[in-house]
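Omission of a single protein chain aside, the complex is shown with its protein chains in their original locations.
Labels run A, B, C and D following the written order; every chain starts at residue 1.
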Amino acid sequence: MEEQVFQYVSKDQKAALPPPASEVGAFGIVRRNLFATPVDSILSIAAGLFVLWAAWSIFQWAVLDAVFTGEDREACLVEGGGHGGACWAFVEAKFGQFIYGTYPFAERWRVDFLFVALVLLVAGVAIPKVPYKRLNAVLLFGVFPVLALVLLTGGRFAFSGGELALLFLIAAAVTISDVSSEPQVGFHSLPVKIALGATLLAFVAILLSNFVSARSFEFLDFRFTLLSLISFLAAVVALGLVVFVGVMARRGEGNVARLFFPAAAVILFLFLMSTNFGLPQVPTNFWGGLMLTLVVALSGIGASLPLGILLALGRRSDMPAVKLLSVVFIEFWRGVPLITVLFMANFMLPLFMPEGVTFNQLLRACVGVALFSAAYMAEVVRGGLQAIPKGQYEGADAMALTYWQKMRLIILPQALKLVIPGIVNTFIGLFKDTSLVYIIGLADLLGTVRRGFNDPNWITPSTPATGLIFAAFIYWLFCFSMSRYSIYTERRLDTGHRS
Amino acid sequence: MSLPNEAAAKGDAGTTRPTKMQVSDEVAVQMVDVNKWFGEFHVLRDINLTVHRGERIVICGPSGSGKSTTIRCINRLEDHQKGKIVVDGIELTDDLKKIDEVRREVGMVFQHFNLFPHLTILENCTLAPIWVRKMPKKKAEEIAMHYLTRVKIPEQANKYPGQLSGGQQQRVAIARSLCMNPKVMLFDEPTSALDPEMIKEVLDVMVGLAEEGMTMICVTHEMGFARQVANRVIFMDAGQIVEQNEPHAFFTDPQHERTKLFLSQILH
Amino acid sequence: MSLPNEAAAKGDAGTTRPTKMQVSDEVAVQMVDVNKWFGEFHVLRDINLTVHRGERIVICGPSGSGKSTTIRCINRLEDHQKGKIVVDGIELTDDLKKIDEVRREVGMVFQHFNLFPHLTILENCTLAPIWVRKMPKKKAEEIAMHYLTRVKIPEQANKYPGQLSGGQQQRVAIARSLCMNPKVMLFDEPTSALDPEMIKEVLDVMVGLAEEGMTMICVTHEMGFARQVANRVIFMDAGQIVEQNEPHAFFTDPQHERTKLFLSQILH
Amino acid sequence: QTLDTVKERGQLRCGVNTGLPGFASQNDQGAWQGLDVDYCKAVAAAVFGDASKVQYSPLSAVQRFPALQNNEIDMLARNTTWTMDRDTTLGLAFAGVNYYDGQGFMVKKDLGVNSALELSGATVCVQSGTTTELNLADYFRTNKMDYNPVVIEAQSDVNSAYDSGRCDVLTTDASGLAASRLEMASPENHVILPEIISKEPLGPAVRQGDSQWFNIVKWTHNALLDAEELGVTQENVDEMMTSENPEIRRLLGQDKDFGASIGLSKDWAVNIIKAVGNYGEIFERNIGVNTPLEIQRGQNALWTKGGLQYGMPIR
Partner (left out) sequence: MSVETETMPRRVSGSSILNNPTVRSIVIQVSLIVFLVGFTWWIIDNTARNLAAANIASGFDFLWSRAGFDIAITPIAYTSNETYGEAIVIGILNTLIISAAGIALATILGFVVGIGRLSGNFLIRMLSTVYVEIFRNIPPLLVILFWYFGVLSVLSGPRGLEESPIGIYLTNRGLQIPSIIFGALAWASFAAFVVGIVAAIVIAQRNKKHQLATGERKPILWTALALILGLPILVFIVTGVPAVLEFPTANRFNLAGGIQIRPEFIALWLALSIYTGAFIAEIVRAGIMSVSKGQNEAASALGLRRGQALRLVVVPQAFRVIIPPLTSQYLNLTKNSSLGLAVGYPELVAVGSTVLNQSGQSIEIVCIWMAVYLTISLSVSFFMNWFNSKMALVER
């Protein structure tokens, strides 16, 4: 031993020694992780035996005793009536149904195509390194839904005059709000006033047309009632006027092309939806399987995010009526089970509609799911809004941004980014919840699997377990990858450019 | 309307202004008998203040005396309950249109910069010109680069605020306000969140602005700055303007007891 | 137990101690050839250290040199893999009984105070006496109030830690340790998480403790404190004790290259 | 006005069972078949002259009435029991009885049970929300026996619960029992007990309040019965056009245009018979003795043959 004196100066640098065996090496690691204390050792042995037993049983069930091929139940039946391993032959035989439901064979390429497009677009938006984020997002959120609707159903939607009027009304309203924020235009200029009046007229007319039953007639290939025709014409006039005013005001500088966007979008939408592309129509009761699950989940996701944002803004509004309504709405949906919501959508929604208006069952389920998750989404978004410092609001105010500009350009981008993990978690919940639609009779993934094991050709003791585990695996795959993605973004945001 | 202190201030300005610029006769900001309450609490009491175009005003006073509130009333981040505030000829009322118009003419720089962290420096600067002034993006960027060069950080244009030092961020905040080509600039303790080395770089930019004749109202405790550029120093306490004078006289010969006390604490 | 270096230490201690108190012959803490690894990483290399009752040791050294690890080994918050640590006559092994006994005699103050936020200041202080020393509550509270008065915050006794400033919290942490009436106190950078004004109040308390003759081992970079109260300053680097000396000599005449470098960085 | 909507849409929306062999089930190609399905086809043939213009909505017991009430389907052909409650408070109108049924029990052979009266203490699988569930409760109550109900929503799940041994007894309409037996892993191990504990007249239903549409469905049913009675079949319908028999001539629209009175074409009945045959043919094709279900005509024989099926005269 070195002599230690009161005054002491080390003479040499001591080299780092390899740790004793107890600290590293296989033995050390095993000891520390498994046999640190006697209790630990017992636990380890018990857990180890359990793991071995479980792994072996799973392996035996899923591989050793499993039946991989076969024509029908005979293959999976065990001599003497006991239950054997997994009946993968069943999954194999029904695989097409699990994925597409009863979607016609000849048309399945449409689903495949959409699926590939979806994967590419989602990857483009979700992976940070991929360029063209903006374009990708526009394609994913703007183009893909329309494309999917046309491809899946076969298109050729028949629009009523009322719907036509409504679309143009929306376009007019959007354009007016854009043009009137122009400093040299404003609400007071005469053409804008006229346009505003026309829009209002269109709105009132379309509202009334819902109450008044009147004879309908053909006009431009659409079935109008008198009121909806008035509404349509008024909306078109408003749109035209306002675009004209905008073009005049922005002559020379400013972005003129943007003024035409809403009108163009509406016309393009109508064109895509009602044109016959020669695709055979596939009614929604042929849809099923994973495809239906994805349709419900994606439309729920697509609808719940904007709705949730609106609700969150409403809940933070300082207008008492708006706030109260948002709170009531949110708390209502969060307080009841989804299954009752689906029952309501299924049984009551049609009763709410005027006579003769029917709602597709799938659409009703989607509406239920979307409203339900919007409430959860609203709470997530609200968390993000609350985390934005007051200075950001004041900074935006001091720059004379309007409320919607402030929200859209400053607050929401930051707030949403903060809560991406929460949003993804809501998506996961929504994805899992889609499995409930089978209770109201839709053949989603779980529904088709269940229908599968009532097939007399495949009734065996091991069919249900096999089918359910297959379905569980698919759900798990989707949810688990989403949750990993959420963790990944959380980490990325943590180390991101915000200091 | 003629106020007792106004003539004095004007007269003073004509004779003792330390810098070379002329103050015009035009009134940029006028506050008449402004009163404001936060709930029960009377923050501003009969504030009267006329700022002419080209004038540089420094407001000081103890914490909680209502300095921030006063200048936040000028661009209506707070509303006042009594009295009249006229900015660039527009009276501030509940009329949103007018508020927008005033805010377009008034730039504001905050203590904590309040840059938008999700936008690059350049985007921070072009945001308002594009969306409020409806400027084409190209032109807005040219202007932004001009002002960024002016505050000496053109090379940072494509970084994010989080990547800049405090002093740089505050200079960006000033450039961002200038991009809207404001007639009046308000500063609310622009240097108090900064480290000493950074204070100087921000003050330099502000002195430069002052020398170009920008109308400025500045809440600050940087007395050196006040001496160098202010036309008038205003001392507030407990919600009222206790004393105002041109800087030299203010510092060397404060009249009011409270001013003396405050100056003794702040000048070392 | 008689170790070769003990006599030497004693001899030295008699002549060069800068403060007025006597160091007894009794050994409070002894570390002999202590080695420790974190996985592959050799943190402590042959640490030899004898601390006598009443001695005040300051440990300094660059970040990551193993200072915290060393003192955490003394109350077995970390275990060592080689060598021997004897505290108050009890050798630290895996024996839980002995560890408990040692911990009862050794108080520790952490960089981040580690007060229990769900308990009041008084409850923080009485927790261990009641549960570990099995003291009646009344008596524990009396003692706690005594020490809280000693660190000058008796009036905060019924507040919660979250309501106190950092300096006050650290003083509570010291009082909490003292309530167990420890024979040795360990401090791990007790002031490095504090604002400058608060550092002083905490150091004052520590100086007071030192003057009362408490055995202290303190990791700190407050060199003023070291000069004022330490018997010995120990400099560690890369897991070993590079140099130790009485403070005057240590600061004025460092022997080792690394000590010189470190001191040049830290003293301005 | 249902007729207008149907015509405008170009398709008949018909609610059927989610899967009950012989009555409504999908074959491997996904095509629907069964007695109820043939009724849908018959109505489509009457309206469009084309039996393929049907869009089938498979409905569970819980869904079927709301679906009809909510205009999602134009007619319900889903082995639904005609009861007064349903006829009055649920807003349904039954157009006739296409199958006279009664509730029965099925048990596993190895239990050795020969009569329903031996079932005390048994576990019984039953579909929820049906008259079956109510009859079951009443039957055991009146005979002072206990049972454990296992109530499940979809008939196919009820069947598989019974087959997997969750219950000792399966109860549903006797026809359903025969169909269900086919779905068992080994049909030969199950017996249907002789007791029939209820009257279950099954028939197609429509919404109340649209008498024209109601008439179409009602007279489609009658036409099917009359055709059997008159010996008009899918094969010979063309020859029969020239028949001298005034009743046949009226049925086939040769004498007077009865179709017009219900808003259809003159040859509406011809279209029906061409598409699906007469009632007897439908019966034999889907559930008769030559099918796996092996159901005798029994009560469902024509009145002329001692059964209850009685087609109202077309005149």
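We adopt the following convention: a residue touches a chain if its C-beta (ideal position, glycine included) is under 8 Å from a C-beta of that chain, and two chains touch if they have at least 3 such contacts.
This structure is a prediction, so every number in the text was calculated from the model and none was measured.
Trainee: Based on the whole assembly, the unshown chain contacts which displayed chains?
Mentor: Counted over the whole complex, the chain not pictured touches A, B, C, D.
Trainee: Any idea which of B:95, B:155, B:212 or B:253 touches the chain not displayed?
Mentor: The single option touching the absent chain is B:95.
Trainee: Using the touch definition up top, pick the residue from A:63, A:116, A:336 or A:387 that touches the left-out chain.
Mentor: Of all options in A:63, A:116, A:336 or A:387, contact with the hidden chain holds for A:336.
Trainee: Which of these, A:9, A:272 or A:465, touches the one chain of the complex that we don't see?
Mentor: Candidates A:9, A:272 or A:465; residue touching the omitted chain: A:465.
Trainee: Per the definition of touch given earlier, which of A:17, A:158, A:353 or A:387 contacts the omitted chain?
Mentor: Only one of A:17, A:158, A:353 or A:387 touches the chain omitted from view, namely A:353.
Trainee: Give me the chain A residues in contact with the hidden chain, please.
Mentor: Contact residues on chain A toward the absent chain are 32-34, 36, 40, 43-44, 47-48, 50-51, 83, 186-189, 207, 210-211, 318-322, 325, 331-332, 334-340, 343-344, 347-348, 350-355, 428, 432-436, 438-439, 446, 450, 453, 461-462, 464-465, 468-469, 471-472, 475-476, 479-480, 483.
Trainee: In the complete complex, the non-displayed chain touches which residues of chain B?
Mentor: Given the touch definition above, chain B has residues 1-2, 6, 25-27, 30, 32, 86, 88-91, 93-98, 101 touching the missing chain.
Trainee: Write the list of chain D residues that the hidden chain touches.
Mentor: Touching the missing chain: residues 61-62, 65-66, 69-70, 86, 88-91, 111, 118-119, 121-123, 128-130, 133-134, 136-138, 141, 147-153, 160-161, 164-166, 168, 207-209.
One rule holds for everything that comes next: only the chains that are shown with their structure count from here on.
Trainee: Out of A-D and A-B, which chain pair has the most contact pairs?
Mentor: A-B
Trainee: I'd like the Å distance between the centres of chain A and chain D, where a centre is the mean of that chain's Cα atoms.
Mentor: Centre-to-centre distance between chain A and chain D: 41 Å.
Trainee: List the centre-to-centre spacing of chain A and chain B in whole Å, with centres computed as mean CA coordinates.
Mentor: That pair's centroid distance is 47 Å.
Trainee: Enumerate the residues of chain D that touch no fewer than two other chains.
Mentor: none
Trainee: Under the definition above, what is the set of chain A residues touching chain B in their complex?
Mentor: Those in contact with chain B are residues 182-183, 186, 250, 253-255, 391-392, 394-402, 405, 409-410, 413-414, 417, 497-499.
Trainee: Under the definition above, what is the set of chain A residues touching chain C in their complex?
Mentor: Residues 1-10, 13-14, 16-20, 22-24 of chain A touch chain C in their complex.
Trainee: For chain D, which residues are in contact with chain A within the complex?
Mentor: Contacts found on chain D: 5, 18-19, 26, 30, 55-60, 63, 66, 69-72, 156-157, 159-160, 163-164, 182-185.
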